[in-house]
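Please read the structure below before turning to the comments.
Only a single protein chain was left out; the remaining protein chains are all shown in position.
Chain lettering (A, B and C) follows the sequence in which the chains are written, and residue indices restart at 1 in each chain.
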Amino acid sequence: MGKGRLEAFSDGVIAIIITIMVLEMKVPHGEDLAALRPLVPVFVSYALSFVYVGIYWNNHHHMLHAARQVNGAILWANLHLLFWLSLVPFVTGWMGENHFSAMPVALYGVVLLMAGMAYYVLAQALIRHHGADSALAKAIGRDFKGRISVAFYCVAIALSFINAWLALGVYVLVAAMWLIPDRRIERALEA
Amino acid sequence: MGKGRLEAFSDGVIAIIITIMVLEMKVPHGEDLAALRPLVPVFVSYALSFVYVGIYWNNHHHMLHAARQVNGAILWANLHLLFWLSLVPFVTGWMGENHFSAMPVALYGVVLLMAGMAYYVLAQALIRHHGADSALAKAIGRDFKGRISVAFYCVAIALSFINAWLALGVYVLVAAMWLIPDRRIERALEA
Amino acid sequence: MGKGRLEAFSDGVIAIIITIMVLEMKVPHGEDLAALRPLVPVFVSYALSFVYVGIYWNNHHHMLHAARQVNGAILWANLHLLFWLSLVPFVTGWMGENHFSAMPVALYGVVLLMAGMAYYVLAQALIRHHGADSALAKAIGRDFKGRISVAFYCVAIALSFINAWLALGVYVLVAAMWLIPDRRIERALEA
Partner (left out) sequence: MGKGRLEAFSDGVIAIIITIMVLEMKVPHGEDLAALRPLVPVFVSYALSFVYVGIYWNNHHHMLHAARQVNGAILWANLHLLFWLSLVPFVTGWMGENHFSAMPVALYGVVLLMAGMAYYVLAQALIRHHGADSALAKAIGRDFKGRISVAFYCVAIALSFINAWLALGVYVLVAAMWLIPDRRIERALEA
């Protein structure tokens, strides 16, 4: 089975997720800068989530690029990942509206954690289908960044209840770590 | 006429349907876990509908994969299916907001029933166009799962007025039955 | 310049237009059938607009299928068509919310009229680019159905202020006329 429609459908869903998040930034009634002030945390959480969803699209793009075909298990592992990503707009809005208070910041981490684990499951399904000796399997490798991200999310969830800003700092740190594109897969493909 | 744009358009519509459903989960104003409690049934119905729309995308993907070309009747049979799927976010929201009371649960079943019948009509239009001896026709076969689903939806609609939770259980059962990917089409294509 | 991205972008916009219209059907708070009654006109106008947008997608699909390449003028003629189609959700919602009263029904016709004229402009831009002797030009021909639709919309706009239901009847009639797929282009392509 070809991977074309899986990529097209994922592109569609991720494009919608990344765009409808902006609808949480409700247009204010006032016409001065003060009217925008309550939106600052909403904007900050929007920008953070935009980067995260962008990272997922980027990595998804790289991983599927290395794949040759898909099966039923991969289709569902992919939908499972999209499910958790589809909750990002909700937790982004909740975190922004409540100015980064403990529970919303923790729940934001939970959704990131679930998405991270869903990405891992998808990677494993792809490796199983292509074989442990495939270029794809070598490219994904031990997925050090994926594992450490999941650990960081757990730390951030715990930190939320001590100091939500520290937890937010961890989310920014993980995003920064991923912004560096995944050279491993690029290198493996070139080799 | 090629099937490429039909697939692309369907992917777009299904991607939007599966994603805008999450907009029914309105961001609560409170910042504690209690603020999320009223959203639990909304979340449950969202997750169920996500799986259902995912199943439709999956089966649509398989069926169109086996198709070679489309005609006007197929284009409209496809739009008819998308019409009923487009109502899923509405009935999902209504069912979630009313905590699975009788009428919304029944209407949810009606929309699933109409979508199931529209899928059947689309399959028949494809078979007529490709011929009863085509690989596609053999792959779709008697569509036992499709027929039994429609029967189950009718049972669930009736059950809604006796016990809505039983009806919901039937919906979960049908979804579980479909989560097992349609090996018939995969097998027929390989043969 | 290839036509691939023009088709993909148009598919995306039309898919979003056809799907976000359903968001105008706000989930009611009540849980019985009576709660749905105020939504009946909204649903009827949604179904009508779904068919209209479906017709535009269908005809757009056929026309672009016959095209070989695009230029700047065609890109903008296409965006112009998408602009008027993007107003369909707004007039659909207004017409539904006001139970088919005169002014909303007339404005609905105005948007259909503008979209019809924009489609004509796009067809002419395509013919100019491909030449009057091209298969595309022959396929589009004198576009009898397109011209008569525009005349019907004008009649319906005038009728709205006499009897809005008559105007609505004209919209249904025009939609029915288009539901029959455009065999001319199919025939010309086959020849």
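Quick note on the criterion: a residue touches a chain if its C-beta (ideal position, glycine included) is under 8 Å from a C-beta of that chain, and two chains touch if they have at least 3 such contacts.
If you're wondering where the values come from, they're calculated on a predicted model, not measured in any experiment.
Enquirer: For the chain left out of this view, which of A:41, A:54 or A:72 touches it?
Expert: A:54
Enquirer: Could you pull out which residues of chain A are in touch with the chain that's been left out?
Expert: 7-8, 11-12, 14-16, 18-20, 22-23, 25, 27-29, 31-33, 36, 47, 50, 54, 57-58, 61-62, 65, 179, 181-183, 186
Enquirer: Kindly note down the residues of chain C that lie in touch with the hidden chain.
Expert: Interface with the chain not displayed, on the chain C side: 1-2, 5-6, 8-9, 12-13, 15-17, 20, 23-24, 71-73, 75-76, 79, 82-83, 86-87, 89-90, 93-94, 97-98, 101-104, 107.
Criterion: only the chains that are shown with their structure count from here on.
Enquirer: Quick check for you: after a Cα superposition of chain B on chain C, what is the rotation angle, between 0 and 180°, in steps of 5?
Expert: 90
Enquirer: Taking each chain's centre as the mean position of its Cα atoms, how many Å separate chain A from chain C?
Expert: The separation of the two C-alpha centroids amounts to 37 Å.
Enquirer: Where the CA atoms of chain A average out and where those of chain B average out, how many Å apart are those spots?
Expert: 26
Enquirer: Using the touch rule from the top of the page, what residues of chain C touch 2 or more other chains?
Expert: Residues 12 of chain C touch two or more partner chains.
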